[in-house]
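With one protein chain held back, the other chains of the complex are shown just where they sit.
All chains are identified by letter, namely A, B, C and D, in their written order; residue positions are counted from 1 within each chain.
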Amino acid sequence: APAKPAPAAKPAAPAAKAATAAAPAAASTPAKGGPLSGQTVRIAFMDPLSGPFANVGQNQLKSWQFAAEQLGNRAPSGVKFEVVGFDNKGSPQESLNTLKAATDQGFRYVVQGNGSGAGLAILDAVSKYNERNPGKELIYLNYAAVDPAMTNEKCDYWHFRLDADTSMKMEALTTFMKDQPQVKKVYLLNQNYSHGHQVAKYFKDGMKRKRPDVQIAGEDLHPIGQVKDFSPYVAKIKQSGADAIVTGNWGQDLTLLVKAMNDAGLKIPMYTYYAGVTGTPTALAAGGDSEVYVVAYGHANHTGELGKMGADFHKKFNDDYYTYATYNGIGLLNAAMAKAGSTEPSKVAKALEGMQVKSFAGDVTMRASDHQLQQSMFITKWQKAKKGEYSVENTGYTFVPIKQFDPYVSSTPTSCQMKRPSGA
Amino acid sequence: MTAPTSVSAARPPEGARAPSGGSVGANGFALELRDLRKSFGKTEIIRGANLAVRPGERVAVIGPNGAGKSTLFNLVSGRFEPTSGEVLLHGQRINGKKPFEINRLGLSRSFQITNIFPKLSVFENLRCGVLWSLGYRYTFLKFLADLDDANDRAEELLHMIRLDRKRDVLAMNLTYAEQRALEIGITIAGGAGVILLDEPTAGMSKSETKRFIDLIKEVTVGKTLLTVEHDMGVVFGLADKIAVVVYGEVIAFDTPEKVRANAKVQEAYLGSHVADAQVGTH
Amino acid sequence: MLKVENLHAFYGKSHVLHGVHFDVNPGEIVALLGRNGSGRSTTAKAIMGMVDCTGSVQWKGQQSLGKKPYEIAHLGIGYVPENRDIFPKLTVHQNLQLGEKRSGQKGRWSFEDMYTMFPRLKERQHTEAGVLSGGEQQMLTLCRTLMGDPDLIIIDEPTEGLAPKIVELVAEYLQRLKDKGVSVLLIEQKLTIAMAISDRALVMGHGSIVFQGTPDSLRADAYTRKEWLEV
Amino acid sequence: MEFFTIQLLNGISYGLLLFMLSSGLTLIFSMMGVLNFAHASFYMLGAYFAFTVAQFAGYFPALILAPLLVGVLGALFERLCLRRVHKYGHVAELLITFGLSFIILEMVQLVWGTSSVDYRVPALLSGPLFTLYGTQFPMYRGFMMLVALLMLVVIWLLLTRTRIGLVIQAALTHPETVEALGHNVPRVFMLVFGGGCALAALAGVIGGNAFVTEPGMAGAVGSVIFVVVVVGGMGSLAGAFVASLLIGVIQTFAVGIDTSLVSTLSTIGMEVGPDTFGYALWKLKISQIAPILPYLFLVLILVFRPKGLLGTREG
Partner (left out) sequence: MPVPGATAAPIPAHRGHGYYEFRPLNIGRWILWSLFAIILGVAPMVWTSSLAHTMLSQMGIAIIVCLSYNMLLGQGGMLSFGHAVYSGLGSFFAIHALNLVSKGQWPIPVSLLPIIGGLAGMFFAVLLGWVTTKKAATPFAMITLGVGELVFAMSLMFPEFFGGEGGVSGNRVAGPKPFGITFGPQIQLYYLIAIYTFVCTGLMFAFTRTPLGRMLNAVRDNPERVEFVGYDTQKVRYIAFIIAAFFAGISGGLAALNFEIVTSEVVSGYRSGAYLLFTFLGGATFFFGPIIGGVLMVLAFVLLSEVTKAWLLYLGLVFLFMVMYAPGGIASLIMMNLRVASFGRLRELWVSYLALAATAFLALLGAAGMIEMVYHIKLNPALGPELKFLGTTLNAHSVDSWFGCAFVLLTGIGLFELSRRAFKRQWGEIQSDIEKEIKRREALA
């Protein structure tokens, strides 16, 4: 069913405004230019820019714009990137509207990350759009939506994930925990929705394989965002005799939990996914010392180019640069465009498959079978920042890496049966 | 979605309007109270009331303030449930029934404090009163405009209560007297055979009261009527019989002449000279 | 004591009072009569500052027009509204409490006085006023205003819905008020009682005063009675 | 026993916390009939104001100043906006507070940013108050409970020792008549609304650092405080108090109950397996729905007792 070509009747109001974001690239940029020099690729960023999750979205938009400015316009392709924010309010349905707005304005690249709900909606819509509008394909770069489904049963050719999915993170985490002999009884506390279910499931799977002796002292699922007081859970955890907690909680469901544990004086390690997200470190710091570990594909104390970018970002925005996927995202696009010799998404997508580039922690590869980036994982620990360490959110605390795993460690199999467009 | 049709509840309006006063119970009474009692908390307000009204009778209920007249009406019309005793409508026991069930059995009432549909027009107010009795129930598969019988009946009522000119005025914009008239209109709209009116003329001037009494007489021809009144002019002008309620009991039920002569009533209620004076001015 | 001059009142755009003049002297009962809709209640509301109006209302030599109702109440004018605005969710006693302008103030009247005046209210002291019978509510409104210890009390149709015997009682009590030095502006429908207890009668028609005089002169004035009172 | 005692303590302290959050709402909702959807926003304002004041003057001055400031803002809002719409009825009142909550949220984000702020419990009040079976009971929690009780006493005195409560309730039905009896009704309304907002702010000052001070904090307590007020019964302070404690205790104990309908059914010999229709529902454990039990409670109470636990009217 051929769709009517949509003449963009509506003027692109917000596009112009944010486009100015890409100021001339910093002087430090190495190796300027490339074969596609002079071309500009406009990327539509779709995440909540208003409402309760605006803080995260705003930070991530700045990160993308910053990365585009710092890493664009240089070798190998020389393409200049422009990132424009669209406010999807965190809602899947609104994401579809912003997607329409973006396509009307001629955007061909979409980035999104904040929430798998919106992510799956975009994945699905992009797929349908590309099917119904051949020649005008879109590419969706997912930098943080971690539902494994997106690279498994629901995988799609036009979707590329830069973050590591829940199962990969859990692979890294369980590998780490297996070597912690003091961990014998683990309590699983998660939000009662798909992400929480997955964290619990992959943990149990992983531990059964790696340390069958570890007991599950207890398992709880609580409604997301509804718990104001975690002390009953803490009492339950204490009663269970657990010596570690694993949780995929984020936002106030995480900070309130940590606070409640501090209050009750329950000092057992917590293994988390999302202690580093905007706002959470501040809340953690206000709650006092606690033993919190985070599993992620990056950490606050990188050195080298990324470390410098973090420092510059902080200087410029007085905010933390923690969406390191932007670094890989721009890097991958840049390389793929050079390889394809074009900025045309259909060609770039093909080039992206199996693409390997240098990243801040070794090489990363975009696995062709499911479009999941294979990358190193880190376990970091929340503690007071020593001199020279990065003070996260100006709290005086930092996440220090205590373990790095090579990409193969966290690599998980995929059930993806990728449908590639003919000719790709 | 239409409610199940229970045949017994559907009353043909013509029949109801015919001067029969509703059907007659087994024992020949339209409305009967047997040792009716009602307590609120510890206080017993109605203490064994007995009353038997024949079809077509016009009864005035009088009594001191707080004697329980309105409460009696509330018990009969289903607003409250009796603590004990019996209420019989056409010989059928109705205690504990819901107001709408009692209404469907042919009893309708007005309120001491005006109780109409303020944001509907006068005509709509009346039509609301008519609908159920014509069997339209909860239907949403027919247009109001097509219900000829309901519309005609509402028009007729409109004319009866002399509000033709105010047909499309919102009820809340009517004057007090007009609202009282509308109150009566809604009460008689359903064609019930037994009508209870609670102080229908309160707040009206002499001349208006007079007009109003005529109106009530006219619209309740052939029906059983019970009305609470403090205005002796009205009482004696309207009633065939008077029931005197004192402290939750019916202490007398007789013709006006006999009641007026009753010493107990005089003492409890009338307070000799005011009563005379009022009756005199009428 | 109360001097009303050239009072005009409006409900939005509709002009209801057209230049009302009258006065009330200390210790006097003045009856304000008239047909339905002649503007008597509006006059009372205008004095209380509850409707838009122009003209002059002097109370104890002071201009009270333009003041807020609660300020006027504090000057010593009490008002009993016509539609028994009792507070339905409060108990009888609480209703009376609200009548006091300051809680626990000592005035001419105490709770006990009220309860002896209408024993019925004492019985129902702790019930919600909303369930009171019509007549009981009427008694309550009267008492509630008295609790504020006014020097002038404006009563709008106090006998409506009262049994004949209670009507007599109210008449009696109004006279007692007068003995205690309270002036009364009585708005009434029931001519008999109004004429019996008032010192002076005013008749209103179409928003202005069309007759002023003693009850006797009113009784004698057949024209006014026919034209303006329709008796 | 140990578990029971600790959970009871947790339950009671959470209940008191709920009461603290909702006391201002009880005042406004019960007295004025206004469903103040911006209540939680005033709570948030209190926390942010306290955060800022505490930076300059310390925590304890903030404890006084922030509620005062917010109270004044609330009174102003009543004076300038709410009062005008009173005559249009409850829905209009509700919607205007809805609008206000948007505005406050945006303002807060403009002034303090979209992220959380570092508002900490003062050193004096941090640390454990006592230790029970090896579990600490934090001092700040004790402080919260104390304040909640103080709020209860103050509101109770306000309502019983003054006639403010009577005046307002009377004014709900007949404002003109109340004025004619000599009461300055508009001022009382303004004071009560301001007072309710100040109470919300006080809860914010105390809750802000106990929890997290962030723009989402208003939304987080948003509807549960309505549950407290409604379950307790409109117009009943005691009801709100009882409801708070009840909800606190029930919810806390529910967390500890890991039975589900499946296990109950199997004890009576009915086998429910993954293929049974609605298995997802049957296998739900009580502990999993603990935090949403208040809503269930709300629905049940309203169905069986629309007046609420100790309420006197239906709204």
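Keep in mind that, in the parts below, a contact is a pair of C-beta atoms (placed from the backbone, for glycine too) under 8 Å apart; a residue touches a chain by one contact, two chains touch by 3 or more.
Not measured: the values here are computed from a predicted model.
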Left-out chain, listing which of the shown chains it touches: A, B, C, D
Of D:Leu76, D:Ala92 or D:Leu261, the one touching the omitted chain in the full complex: D:Ala92
Residue of A:Arg74, A:Lys89, A:Lys259 or A:Lys350 in touch with the missing chain, whole complex considered: A:Lys89
Which residue of B:Pro64, B:Pro82, B:Gly190 or B:Gly237 touches the chain not shown here: B:Gly190
Hidden partner chain, touching residue among B:Asn65, B:Asn95, B:Ser108 or B:Asn262: B:Ser108
Residues from chain D at the interface with the omitted partner, ascending: 35, 81, 84-85, 88, 90-92, 94-96, 98-103, 105-107, 109-110, 113, 223, 226-227, 230, 234, 280-281, 284, 288-289, 292, 295-296, 298-299, 302-303, 306, 314-315
Contact footprint on chain C, counting only the chain that is left out: 13-14
On chain A, residues whose C-beta touches the chain left out of the figure: 1-4, 6-10, 13-14, 16-17, 20-21, 49-51, 58, 62, 86-87, 89, 91-94, 96-98, 100-101, 103-104, 115-117, 119-121, 124-125, 128, 132, 147, 149-150, 154, 192-195, 197, 221, 223-224, 226, 316-317
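By our rule, only the chains that are shown with their structure count from here on.
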Third chains touching both chain D and chain C: none
Innermost chain by mean C-alpha position: D
Inter-chain centre distance, chain B versus chain D - centres from mean C-alpha coordinates, in Å: 48
Centre-of-Cα separation between chain C and chain A, whole angstrom: 76
Numbers and ranges of chain D residues touching at least 2 other chains: none
Chain-level touch network, classified as line, ring, star, complete or other: line
Residues on chain D engaged by chain C in the complex (per definition of touch): 162-163, 166-167, 169-170, 172-174, 176-185, 235, 312-313
Parts of chain C lying in touch with chain B, wherever the complex brings them together: 35-37, 82, 120, 124, 127, 131-136, 138-139, 157, 160-168, 189-193, 230-231
Chain A residues within the chain D interface of the complex: 52, 54-55, 58, 192, 220-223, 225-229, 231-233, 235-236, 238-239, 251-252, 255-256, 259, 263-266, 278-280, 282-283, 285-286, 288, 393, 395
